[in-house]
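Have a look at this one before I ask anything.
All protein chains but one are shown at their positions in the complex.
Note that the chains take the letters A and B in the order they are written out, and that residue 1 is the start of every chain.
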Amino acid sequence: MRPLSIVVRTGCDLFAWFLVIFGSTIIIHGDVTPGGGFQGGAIVATFLSLLLVAYGGKKLLAWANIGIFNGMLVFGLLVFFLLGFMGFPHSFFFNFLAVPHEIAQATGHGVIPPSGTIALMDIAVGLEVAGGLSLIVLSMFKGVRLFREEHFEEESGHDR
Amino acid sequence: MKKTIFVVAAILLGAFVIGATDSVQLFGDPGKAPMDDYFIANALQHRSSENVVTSIVFDYRGFDTIGEAAVLFTALCAITAFFREGRKRP
Partner (left out) sequence: MIGNAPFFVVGLLFLAGLVAIFMEKNLIKIAIAISIISSGVNLFLVALGYRAGGTIPIHYLAGEETLMVLPTPQAMTLTAIVIALATTALLLSIIMLVYRHYGTLDVDEIRRLRG
């Protein structure tokens, strides 16, 4: 894919990283406001799509580090399964960190939120979905490049 | 001749589908829902989470979330395996 004109590239520069911040806000506040892990992860994955459309394929493949997205995906899945297995003497998936509402209002909050594993699983699933969907976009773009060669340096959309 | 059969069949299909989705229940009146009343009444006290939907997805019905994470991971593995560059045989 060829890069688009200077107007589109400047617009992309201005607010590409705000997408990541917005998605992270929706992931972290999943306990209190509507949202949660899956929705926030899908928003963070659109960061890579915006860069791909505005800057072209060659520059993106030279810049993007696949190891980061792989690490996010594997870390999120492992934390999710670990939190599931840790409540094992009682049952699978037991919320062993939850504090009932009367005690939480009386003694104040600590580092771990009083809803226990719900908030921690939110962050883990958000990381996993963000890494997974970004990897899907990158893999499908590499598949397009495999069987078609064209010029990657000129801009597209000009009148010839 | 074929076109009239298609149009009549499409209208019949349309009547069936719209009649089916229209006659499930009245909009805004789901009847008795004892499971959801239990979730609404007890999610704040026992789990101390203010978002009832999130506590259903991750705590009361966590198995569905595990299945969904598995489906996402399987689709990712399949797509990455399709678009691999092969090695040149010597």
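Here, a contact is a pair of C-beta atoms (placed from the backbone, for glycine too) under 8 Å apart; a residue touches a chain by one contact, two chains touch by 3 or more.
This one's a predicted model, so the numbers in the text were calculated from it and none came from an experiment.
Although one chain is not displayed, chain B still touches it through residues 10, 13-14, 17-18, 20-22, 24-30, 33, 35-36, 39-40, 44, 50-53, 56-57, 61, 64-65, 68, 71-72, 75-76, 78-79, 82-83. Residues touching the missing chain, restricted to chain A, are 32-34, 36, 38-39, 42, 129, 133, 136, 140, 143-144, 147 (touch as defined at the top).
Simple rule for what comes next: only the chains that are shown with their structure count from here on.
Inter-chain centre distance (chain A to chain B, centres taken as mean C-alpha positions): 21 Å. Residues of chain A that touch chain B in their complex: 30-34, 36, 73, 77, 80, 84, 93, 95, 98-102, 104, 114-119, 121-122, 125, 128-129, 132, 135-136, 139-140, 142-143, 146.
The part of chain B that touches chain A in the complex is made up of residues 44-51, 53-55, 57-59, 62-63, 65-66, 69, 72-73, 75-76, 79-80, 82-83, 85.
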